[in-house]
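Got a structure for you, written out below as structure tokens; questions coming shortly.
Shown here is a partial selection of chains from the complex, left in place.
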Amino acid sequence: MTTTPLRITVWGENVHEQVEPHVAERYPDGMHGAIADGIRENLPDAVVRTATMQEPEHGLTDAVLAETDVLTWWGHAAHADVDDAVVDRVHKHVLSGMGLVVLHSGHWSKIFGKLMGTTCTLRWRSEHDQELVWTVNPQHPITRGVPNPIVIPEQEMYGEYFDVPTPDELIFISGFTGGEVFRSGMTYRRGFGKIFYFSPGDQDFPVYHHPDVRRVVANGAEWARPERERELPTLRRYDLGEYFDGQHYRGPFDDAPEDEDATPTETGAATGAAEPAETAEARA
Amino acid sequence: MTTTPLRITVWGENVHEQVEPHVAERYPDGMHGAIADGIRENLPDAVVRTATMQEPEHGLTDAVLAETDVLTWWGHAAHADVDDAVVDRVHKHVLSGMGLVVLHSGHWSKIFGKLMGTTCTLRWRSEHDQELVWTVNPQHPITRGVPNPIVIPEQEMYGEYFDVPTPDELIFISGFTGGEVFRSGMTYRRGFGKIFYFSPGDQDFPVYHHPDVRRVVANGAEWARPERERELPTLRRYDLGEYFDGQHYRGPFDDAPEDEDATPTETGAATGAAEPAETAEARA
Amino acid sequence: MTTTPLRITVWGENVHEQVEPHVAERYPDGMHGAIADGIRENLPDAVVRTATMQEPEHGLTDAVLAETDVLTWWGHAAHADVDDAVVDRVHKHVLSGMGLVVLHSGHWSKIFGKLMGTTCTLRWRSEHDQELVWTVNPQHPITRGVPNPIVIPEQEMYGEYFDVPTPDELIFISGFTGGEVFRSGMTYRRGFGKIFYFSPGDQDFPVYHHPDVRRVVANGAEWARPERERELPTLRRYDLGEYFDGQHYRGPFDDAPEDEDATPTETGAATGAAEPAETAEARA
């Protein structure tokens, strides 16, 4: 479930635009500005705002995230400069239900790597390849209203092997002038959140002005909308024959005989993902 | 590719056995000892050794991992005490091709959480439920030689929602006395490594003495055997029309005009997973 | 794309209701009547009609199907009596984009078997088992508004191994009193159509009066709504560098030198699924 209208935050690293004049010229409102405009154009009822790395806490405070249904992420030059605390916060919100749309070079962002668990590496070349984006899942709402293929006259090449987990849904595959192919549109479900990765889009080409690319990004944001109240999955104990009133986990010897219960060892989560939860019980 | 015979390292946390007499009695050689015996029994040609948390570097030095085709992981009481450096090392070896079999409460280990990217939480109860392990993928080699269902007279209950990514292959689903169900056998591919999660097995029940459970653990280890030389996936640039001689990524402005190349910004990987690789090129 | 509002046809075999008084008493408007009511209750804007096997062409003429966005299917006693021509027609509409929701014993219907390609067999028992329906994909729109688990006090048992293809999405897993488990909610994409199989629901139990079951059936119908104009996928030839103006396939020697073109061998489709298409070109 989510409030209506859909609330989208477009996050931009905003570095290339500041240091490379040719990028600033191509994207006068920043890349995040172009991405946000493309979404507004296709989802006129959505509330779209932007946030950039240069803002305090990168513009992604807990308050902002709590009011964000779907976050889009574009970064490239400064992945390593993103604060780990912000990454952990975004991670927790995604697992709790916030949608996430990761764009292009965001494949190597900390947040995408943390959600995927893999290196997220690939092969690449920035040499004016033509990119054709082919639909392989034509029944999917993310493909609504775009031709098969989408033709992008010039684009950076991203090629396989792309080291990511097998996607829940493979939606687009791209072919490049050089003969390389790339799984360019994929969905993942992690925790209670939905994730869409879409590769077309680069600082050196005007890809975020392409109408079909803008449509796909908007479709992806709409698809990633949460289905329920935000809540982190938690570990809970349920009595035999009882299915709804789970109790918080108290530690590794929680299942020990009751007389040992006097001093529960509250270790919290080993993974870092599952923090000692104050959240309400996870119900589907 | 892998050397013959299959080299398996069985890792045990080895805490319950030390502090709870009833566990020590049930597993006189440690839980890792019982797990290792079960594998040897089913894979007589394999070379099986054990390692425990109490050893230096938890017994998982780079040298040990380099000579391990498949690692099995059982932990529970001390997930939080596992050294992050060791976790990072195991993670890197898995992404480079080492097989990993995660057992039971290992669902909440740091290494599994890091590979999955989710909370890995679930519902549970330790009250002598019967567990039936049903095969839903009867063509899979991991199901070789086990009945449908496997009947485990007493076992801890693990139930859904289990917060993990959609598996590559769902192999077993368990049903419990209380009516709960659990995806109890699942495979994942991450980087060049294969992962098998199998939930039956607990310190409070003699599950690792159950012949069918032992068979499945051995089948899983055999299945997870690497297909190629160990190597971490890396990000590389390929010229147009050239497919095999990739060049290392030099940093975020690597695709800038050539005259800026004089001072490459070698930032390394944002994700922490993709370290500046000295490894050879990733070839399939 | 689809017209608004959503147009749903609920198909009922309507045999048990006619020959077994206890079923007629439980479902006075027929099982199809109860299923249709449940959908109307949850999707008040939808246009819901029913069709039964006893009508001419089983009530599923080409005109009816052309105006149906989503078809639901319940059958059991008379699977073998369903006309193959009607089955072929429904099959063609599904591949062309019509949604299909297959219910309970519909697992053994001709149309489901034709779409799955497998035996669709399972294990069963009708002995008042309790069924718990667990959500394993809590981000999916089909799970909207239902508790985890759904509790069905009495129900026929369906158990694994259920011989169907690996689903695109596994949404529900059921557990029964006897300890059996069943993949009870699954989605499939075939051609341009979306299919949802949901097993709860039986002539001998009042399952279609259960509010959560009604909600899931309605959610499934809403999810299966087509995304595009109805059109059968076709085989077409495209010139080098041309992506949108494909030509119909003329036969097995279509790729022969041009002078052999004089007498094209129009054999049509071997599979029976792909009839010589008069339809417009398939575009995503």
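Labels for the chains are A, B and C, by order of writing; each one numbers its residues from 1.
Note that a contact is a pair of C-beta atoms (placed from the backbone, for glycine too) under 8 Å apart; a residue touches a chain by one contact, two chains touch by 3 or more.
All of these numbers come straight from a predicted model, not from anything done at the bench.
Quick one: how many copies does the complete complex have, if 3 are shown in place?
Here the complete homo-oligomer in the file comprises 4 chains.
Note that only the chains that are shown with their structure count from here on.
Classify the inter-chain contact topology: is it line, ring, star, complete, or other?
It is complete, because no pair of chains fails to touch.
Could you name the chain whose CA centroid falls nearest to the centroid of all protein CA atoms?
That would be A.
Can you give the whole-Å distance between the Cα centres of chain A and chain C?
32
So the centre of each chain is just the mean of its C-alpha atoms; given that, what is the distance between chain B and chain C in Å?
Chain centroid spacing, chain B to chain C, equals 38 Å.
Calculate how many whole Å lie between the centre of chain A and the centre of chain B, each centre taken as the average of the chain's C-alpha atoms.
25
Give the residues of chain B touching no fewer than two other chains, as numbers and ranges.
Those would be 159, 161, 166, 177, 179-180.
In the complex formed with chain A, which residues of chain B make contact?
Where chain B meets chain A, its residues are 20, 76-80, 82, 95, 108-110, 112-127, 129, 156, 159, 161, 163, 165-166, 168, 177-180, 188-191, 204, 232-241, 243, 246, 249, 252-253, 255-256, 267-274, 282, 284.
Note which residues of chain C are touching chain A in the complex, please.
1, 97, 132, 134-135, 137-141, 143-144, 146-149, 151, 168-169, 189, 192-194, 226-228, 243-244, 282-284
Note which residues of chain B are touching chain C in the complex, please.
Result: residues 130, 132, 134-138, 148-149, 159-162, 166, 170, 173-177, 179-181, 183 of chain B touch chain C.
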